[in-house]
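Heads up, this is only part of the complex; the chains shown haven't been moved.
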Amino acid sequence: MQPVKRIEIIMDSTGLGKVAKTLENIGVSGYTVIRDVTGSGDRGIRPGDEITDVFKNTYVMTACPAEKVSQIVEAIRPILKRFGGVCLVSDALWIIH
Amino acid sequence: MDISLIINNFLNPPILFFFLGMLAVFLRSDLEIPQPLAKFFSLYLLMSIGYRGGTELAHSGMTWEVATAMLAAVVMASVVPLYSFFILTRRLKLTVHDSAAIAATYGSVSAVTFITATAFLQKLEISFGGHMVAAMALMESPAIIIGVLLYRLFTTTSPNQIEFTWSSLSNLFNAGKSGDSSEHQSDFSWSELLRDAVFNGSVLMILGSLVIGLLSAGGPGEKALEPFTKDLFRGILTFFLLDMGLVAARRIKDLRKAGASLVGFAILIPLGNALIGMILAGLMGMSLGNALLFVVLCASASYIAVPAAVRLAIPEANPSLYVPMSLAITFPFNIIVGLPLYLSVLKVFWS
């Protein structure tokens, strides 16, 4: 087991492409995506029942070494500024297999 | 005015299912159309109307009537957001970003309103031309671009004292270059806006289907798709309107935030636009069916293409204003009252 940081990002679905590209550029090739997430925040309630996929959120989680966190956070911040959403960092242990 | 037309429209299964959807929300029922299906129904309706419009357009050819109708469509889609914007900023004292978003909403069109209108005409056996579908497709994007231009022009200068200086205009089109522009503008990219406004999924679906209809008209393929594009049409429209009823009713509580003046706007502006549409249609000598469709396009407001583009291009605009206005007021108003109303007025002058 190896200590890692667990970064969670929730933002407008439109931003997913940018987040994925940002992570790849930094060299983080492992992440998990949950689409069609709804919620509520500064930009109001997003009920997710629109006829199109507009106003849905996407959840992205990546487990990465602690030293990458600040680099990821700096790169993600402008995307969050534009598309809204939150970014949380927490601790976890990674099971090596 | 022809009251029997309103009642008749009211007793139409698709409209009744719209009410059933609203009723379900008021009764707090758990009735729900699975979202992937609602999305597919919308694609089906766009494909079906686009494809049939294309084949009909291929048969009629590119006539003078067709060309003028399309021109009028683009003109209306560009002019409506202009005067709407000034009504909203000057009369209703709304912020620039909300005004720009609402202006784009009412300049653009609602494909489902148009589709409901074609079903309405078919029931009354009034014919219409396939080129009206093309006119609809042409009306989706210009209003979005005008709305965003208005927003970018007036977020730096005040809308009450417009000065068309060289720098303000050049600022308008130069996105994401220097560091002096305000933050949201440095994020802005015209190519992204064009992509969202013109290559938006629903715009592409209708344009693509129209072109495919044009290309395959006359061939054996034309008939082969008919059971799919024609026979299912009313049934799927019915189910889609059930879903629209559910979604519209859920948005009604957002209207409290919007306030009475915006609710009034959401009914009066369509009526005004419809009137201008009628005059234009009369001047151009459109047939009754085409005139009704043109009027409906002018009166309708977008809730698919516009939000998709505006949430990125005008990020400060509040979606819980422009979405419920078009979805929960203008849309039901048009399909329930508007359709028979516009037709009975048109009938007076067209006979």
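The chains carry the letters A and B, assigned in the order they are written, with residues numbered from 1 in each.
The rule is short, and it goes like this: a contact is a pair of C-beta atoms (placed from the backbone, for glycine too) under 8 Å apart; a residue touches a chain by one contact, two chains touch by 3 or more.
Note that the structure is a prediction, hence the values are computed from the model and not measured.
This structure file defines a complex whose chain copy numbers, by label, are A x3, B x3.
Just so it is clear, only the chains that are shown with their structure count from here on.
Rounded to whole angstrom, the centroid-to-centroid distance between chain A and chain B, based on C-alpha atoms, equals 34 Å. Within the complex formed with chain A, the chain B residues making contact are 35, 38-39, 42, 183-184, 187, 201-202, 243-244, 246-247, 250, 303-304, 307-308, 311-312, 315, 318-320. On the side of chain A, the complex with chain B involves touching residues 12, 14, 36, 43-45, 47-55, 78, 81-82.
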